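Excerpt of the complex: some chains, original placement.
Labels run A and B following the written order; every chain starts at residue 1.
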Amino acid sequence: MTPGPMAGYQTNLRLTLPLTCVILEVILIILFAVLVEYDHETDAKLWHKHLLQHNDSNYNNDFYYRYPSFQDVHVMIFVGFGFLMTFLQRYGFSSVAFNFLIAAFALQWATLMQGFFHGMHGGKIHIGVESMINADFCTGSVLISFGALLGKTSPVQLLLMAVFEVTLFATNEYILLSILQAKDAGGSMTIHTFGAYFGLVVARVLYRPQLDKSKHKNCSVYHSDLFAMIGTIYLWMFWPSFNSAITAHGDDQHRTVMNTYYSLAACTLATFAMSSLVGPGGKLDMVHIQNAALAGGVAVGTAGEMMLTPFGSMAVGFLAGTISTLGYKFLSPVMEKKLKIQDTCGVHNLHGMPGILGAVVGAVTASLATREVYGDGMEDVFPEIYAGNFSASEQGVRQAISLAVTLGMALVGGVIVGFILKLPIYSGPPDTICFEDAIYWEVLTALIALPFHPGMRQLSENKKYL
Amino acid sequence: MTPGPMAGYQTNLRLTLPLTCVILEVILIILFAVLVEYDHETDAKLWHKHLLQHNDSNYNNDFYYRYPSFQDVHVMIFVGFGFLMTFLQRYGFSSVAFNFLIAAFALQWATLMQGFFHGMHGGKIHIGVESMINADFCTGSVLISFGALLGKTSPVQLLLMAVFEVTLFATNEYILLSILQAKDAGGSMTIHTFGAYFGLVVARVLYRPQLDKSKHKNCSVYHSDLFAMIGTIYLWMFWPSFNSAITAHGDDQHRTVMNTYYSLAACTLATFAMSSLVGPGGKLDMVHIQNAALAGGVAVGTAGEMMLTPFGSMAVGFLAGTISTLGYKFLSPVMEKKLKIQDTCGVHNLHGMPGILGAVVGAVTASLATREVYGDGMEDVFPEIYAGNFSASEQGVRQAISLAVTLGMALVGGVIVGFILKLPIYSGPPDTICFEDAIYWEVLTALIALPFHPGMRQLSENKKYL
């Protein structure tokens, strides 16, 4: 009943996973006890003192102006990313549940790392809804890297990766936003570019020459593709909330939402057009629809809060959907064959290239900012230009430098972390049992094993389904 | 491995779909560039000028009072409608993805059409969160029509239908809301009645006498019915947000939400009661639960913002669930046999009849409006009555006329558009390959083909599963 390769195979997961989880969580609890405090909007005493002193109202607690956005972001992290990766026929449990595990860890760790970099208050990290959004953002970056490694890593490796990646993310974010004074509200650079290239480099270091022994499982079945569409649609719908979640209140949030909405709509039409154009007999490919239709959200992650104009957003989205779909079709196979990068979910096409596009669009849009167009709203979008500290073109240059820094951090960090993860002590799967839940889960393998037939092998070798 | 009818069949999708998508999107981008501007709440300069002039706060940007409703509506459009239609065993990809495609197009086109009718500002269309909600509403109407045609049309036909239907929708909406001064916040008339009857007439014109050649695929399987329930439940939960999304702020939104909540609850009990009553041996039918339980939301689409009272809402919901379930059981088979209307999703039962019921309930409730009951709140609900421009009974008459206009527009428009869509140039499926993803999608048909057996044919012929 059990397929051949599983027979007698046994990981050391029982030792490594409980140990890793318990040690990490105990460290987190201790560090939170020592370092973390409610901020002035979540602390009973401080908030009520504030109310008295400023004659303010409970209704002005920032909770009411950030929490709906936070929940949309939260859905993207746990349902969006989690279900998007369930497209594999035999890896649904791992996709949604490892996503769940590493996100639950990363958001706690990110609270500490980002709190450390964003400035301590008397030796303490102050937290509230905004830090929760930022923690979820940082988590998103880790999940993007997970997408490149999907099916080929143990949960222990993923947790370890999260430890390092969150640290590097917070460092990079600090350099970009605090030192370079770059703008990147929706994270084209900090989240997408960083997460994608970090993950791709790790995947390169963890290259498995014998992976084709698991290739018949590296494809989808009918209903697994529908589960994946749950992830896609939630990501697509809530991306406007993602890009706007931490922008300034008022016109900024409102405009960011709208730019993202139109960018995604245009991206969707481009994706269908390109998918049909390159498909055999004009047939559409679910992989493109599930992924490339989202590239429009990534590509306005930096410029979404700027005066990009609705038609500008649409043009960017259209371009993003086009390059993303073509990347899935033509670039991914080359990257695997020539560069030895096995990118399970194609994060290079969904987050990598559109992330770079987003960074460039952001740099150009910033360098064109004028007082004429922004009025006093300049203060919220480009405080340094408003204050006269630097010109629009200098802002543009700083945006461009930020992209270079991000790529550098991702590449160097990815190499180091990749080699750490390569040690053979983390219960990783052998090449013959990748993309397979049965190695980590109690599952009746007989029930999910599809009858092998030639057409299926054909399909997976052609990488039609990733 | 491939089923017989598919052998050698080839559409011209590769030509028509990319061409249609690219041409439409390029036109949209150009028109947006020429015509569309940020409104005063999304434009950096205008909003900050407003803040200064009115000493206003960023927290009063309408974004914070409309965006949560918008996101709920957005979920209904993309997850609700999209997954509701995945009930067919071999049409899940097309259901959720064509829904995605035509919605992404329609919301852009609707922005222009509605902007044109709702009034230009110095030759420009001004957009913000309210126009986004309205665009999603208009999109909903197109998706209702899609439900009648599900499985029998190509994506090219659907996009073309959207071009025309959005235009007619905006015209009808303008006549009702601006000329007749009718009230229809939740769209019993503008969205549901219009979308349903337009779609039914198109389905009539596109009648396929040989459709029974595909009938063994026109039914559900176990898990496809569960996917469809995702759509149902999301529509049900967020319908209060739908009906209240563009009503006046304050008591209006609050009351509309509550009326819809109780109407839907009562409707659900009626649906279970009727489904069991008419089922063999009292057995329930998933088709009824998936659809008729939602009729309560449709039926208070007009009167939901009025002082309908909670028990009034419940009575309307109970009635709607009853007629909708009975429609699925008794009316749909007759409509197919006698009127030659092949209504795949039974939109006549979910949107058609409950939409008319909603219009009538709205007309009656409006005609009973008194200053005694509404107080100064009359100004928000019935501004014309409040201003003394016309009496409550005249408002009721205008509501009734609006229903007649809507039905007329839907019928005439549907005939014309139906004949346009009938041209054999849009890659539509032949009668033998309807309700089948494999014609438009790269899919391992062997994996999803259910073994044919007599019970299944029996079932689909009886239309138990639609």
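In the analysis below, a residue touches a chain if its C-beta (ideal position, glycine included) is under 8 Å from a C-beta of that chain, and two chains touch if they have at least 3 such contacts.
Because the structure is a prediction, the values reported are computed rather than measured.
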{"item": "Oligomeric state of the whole complex, in copies, if 2 are shown", "value": "3"}
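Everything that follows uses one rule, which is that only the chains that are shown with their structure count from here on.
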{"item": "Equivalent-chain rotation between chain B and chain A, CA atoms, steps of 5 degrees", "value": "120"}
{"item": "CA centroid of chain A to CA centroid of chain B, Å", "value": "33"}
{"item": "Complex contacts: residues of chain A adjacent to chain B", "value": "60, 64-65, 68, 72, 221-223, 225-226, 229-230, 233-234, 236-238, 241, 248-255, 257-258, 261-262, 264-266, 268-270, 272-274, 276-277, 279-286, 289, 293, 307, 309-311, 314-315, 318, 373-381, 450, 453, 455-456, 459, 464"}
{"item": "Footprint of chain A on chain B - complex, ascending", "value": "1, 10-18, 21-22, 24-25, 28-30, 32-33, 36, 38, 41-49, 51-52, 58-59, 61-64, 67-68, 71, 74-75, 78-79, 82-83, 86, 92-93, 96-97, 100-101, 104-105, 107-108, 127-129, 132, 155, 223, 227, 230, 427, 440-444, 446-448"}
